[in-house]
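All protein chains of the complex are present and in place, except for one that has been dropped.
Labels A and B are assigned to the chains in the order they are written; within every chain, residues are numbered from 1.
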Amino acid sequence: MEHSIDDVHTPNPDFDPTDPHGHGHGHHGHHIISARTLMTILLILLFFTVLTVALSRGEVWIQDTFHVILPQWLNVIIAMSIATVKAVLVCAYFMGLRFDKALNSIIMLICVAAVICFLFFTSIDLGNRGAVSQLRATVPTPGGTGYGLDRTYDGISTAASPRISTSGQPITEFRRNEKLAQLAMTEAAKHGRTEPNEADVAAGEAEFWRYYYNDYVKKGKHPHRHEHDEQNLFESLGFAHHDTNVIEPVDRPDLDAVSASSPNFSYRRTGITPHLLDDGSSHDAHGDAHAPSANESHDATPAETDPDH
Amino acid sequence: MATIDANKPDLPAAGAKSHPLYWKNRGFAHHFRNADEQFDACKLGMWLFLTTEVLLFAGIFCAYAIFRMLYPEAWTAGSHHLDWRFGGLNTIVLLISSWTVASGVRSAQLGNNAALIRNLLITLVCAALFVFIKLYFEYIPKLSMGKAPGTFFSYPYAHDPHEPLWWSVYYIGTGIHALHVFIGAGLLTWVLVRAIKYEAYGPTEYTMVETSALYWHLVDLVWIFLFPLLYLIH
Partner (left out) sequence: MTTVDTTHELDHHDEGSYLTPKYGAMGTVWDWMTTVDHKKIGVMYLFAVLFMFFLGGVAALAVRLELLEPVRIAADGSITGQLFGGDGEAIATGNQVYNRLFTLHGAIMVFMFIVPSVPASLGNFFLPLMLGAKDVAFPRLNLFSWYIYVSGSIFGIASIVLGGVDTGWTFYTPYSTTTDADHWRVLLMVLAAFVLGFSSILTGLNFIVTTHKLRAPGMGWFDMPLFIWAIYATSIIQVLATPVIGITLLLLIFERLFKVGIFDPGLGGDPVLYQHFFWFYSHPVVYVMILPGMGIISELLSVHCRKQIFGYRAIAFSSLGIAAVSFIVWGHHMFTAMGELASTIFSALTFLVAIPTAIKVFNWIATLYKGSIAINTPMLYALSFLFLFSIGGLTGLPLGALATDLHLHDSYFVVAHFHYVMMGGTVIAFIGGIHHWWPKMFGRMYNEKAGMLGCVLVFIGFNLTFMTQFFLGTQGMPRRYASYVDEFQFLHSLSTYGSWFLLAGFLTHLFNFIHSLVAGPKAPPNPWGGLTVEWETESPPIEHNFHHEVLVKHGPYDFDTVVPPHCDERDFPLPPQDQVRAH
């Protein structure tokens, strides 16, 4: 920065004529950000925090009111833009980059560039597996098969995590079945049976849903606050949401709209228990046989998905 | 560096003002040409360290991005288990702490030790509040319901088979962030103790305040991105 001769005549408290570029200043020469600026920045940051929450809620409201599904990228773009603005404000003022040596800002920019490279190229691969040839497309078993979780090793056990055998099911399904089995046992115990029969299993399932819906969702214990999601969820599972006791599959071709909300890589939303509505013997252990893929619906009737039934 | 106890009787009787750690008496290391150069070097070093922290979190953000891209339903379903009100509250708490710590640097630059101590105390209270909200309203209730990462997942009402992955990313992301909250709070406590005991910081010597503050702002920066990514998905 060039100082003209006028600067010397102007009473400028920060200017030292022996050191026009300010390199040799003592610490008093460092920029002290005014309290007013700091306060303003805080208020702006708080405003943006409220804004990002409000916009997110607004999107939910739009979806609920107009029964549309907004694409996910909208949510991401809005949230990340606001977060970036907030981060820039924190860096520039709270961290003082705006008044600091340019080098520190350059370092931060290089760092951001490295992060972008990292995210960008990793996503290019994992987001485009089947882009050229289907040979490389990944068709994972949703949630995994639990393979290897039940490995037993000889000698001392040092694995800190629980060792569970999920019999080829994803862990979510395994836990659900565990709970259902437990409820069925409770029902059986009520009738003095040691082994649950079909009626007990059915009663257990009803209890599962009753608890989930009445005691959990309705009482607000479940943070699933999106009205339309709850409706879609339960309807897709075959529950008319006014009467939880009627278990009756609902034919809802329009539910494809729900799946359309997700990018290509997603499979259909399965709801809580994909095979819960199949006939009594449908809780088979071979979850991977039912592996839903991108183009496969598992809300279909059992006859369509599993010829064995 | 040997710390010198201000209460030792063999020190000059003039009291804290002549204490070697009192900010006016601080020198600089022999390999620097002046105190300013040392200050700049320390700050540059801290910024470089912050870049390493950013790249550390980049790994978590990358895992988040990839799995959100692959399993959007799981992320939506998982996010619904989080309460944006606690997340928002924590954001506000951290923003305020960031503001107080920036004001603390300003106080040190102005030589106002009382204000520095006050600001640091508020910051530390905010840090404690953040951790408390995180633990008491988020981690403990969720873990007790079985919403836990990986094989610890035992929540029977999951909507999506990939929800355990969501919880893994959630706990690792917020957990490592919380670890940074602790480290940052530790640094600020160290600064606070020295400010109280020795008046160690003033207009010509506030390197430690500045660098600790930078670290604390990083904690805030990470949370600014974590909050919408974790709490505001729908």
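Quick note on the criterion: contacts are C-beta pairs under 8 Å (C-beta built on N, C-alpha and C of every residue); 3 or more make two chains touch, one makes a residue touch a chain.
Since we're looking at a predicted model, the values are computed, not measured.
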Fill in the blank from the handout: Touching the missing chain are A, B
Fill in the blank from the handout: From B:78, B:104, B:149 or B:202, the answer for touching the chain not displayed is B:149
Exercise for the section: Could you tell which one of A:37, A:105 or A:122 touches the chain left off the display? Expected result: A:122
Fill in the blank from the handout: Residues on chain B facing the left-out chain by the touch rule are 29-32, 37, 40-42, 44-45, 48-49, 51-60, 62-63, 66-67, 70-71, 149-152, 161-162, 164-165, 168-169, 171-172, 176
Exercise for the section: Would you write out the residues of chain A that touch the absent chain, in ascending order? Expected result: 103, 110-111, 114, 117-118, 121-122, 124-126, 128-133, 136-138, 140-149, 151, 153-161, 170-171
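The rule is simple: only the chains that are shown with their structure count from here on.
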Problem - Residue ranges of chain A in contact with chain B within the complex - result: 23-28, 30, 32-33, 35, 38-39, 41-42, 45-46, 49, 52-53, 56, 59-60, 63, 72, 75, 79-80, 82-83, 86-87, 90-91, 93-96, 100-101, 103-104, 107-108, 110-112, 114-115, 118-119, 122-123, 126-127, 142-144, 149, 161-164, 170-173, 175-176, 178-180, 208, 212, 216, 222-226, 229, 233, 262-263, 265-267, 269-272
Handout entry: chain B residues touching chain A - in the complex, by the definition given at the top
Key = 34-36, 39-40, 43-44, 47-48, 50-51, 54-55, 58, 61-62, 65-66, 69-73, 76, 80-84, 88, 91-92, 95-96, 98-99, 101-103, 105-106, 109-110, 146, 150-164, 203-206, 213-214, 217, 220-221, 224-225, 227-229, 232-234
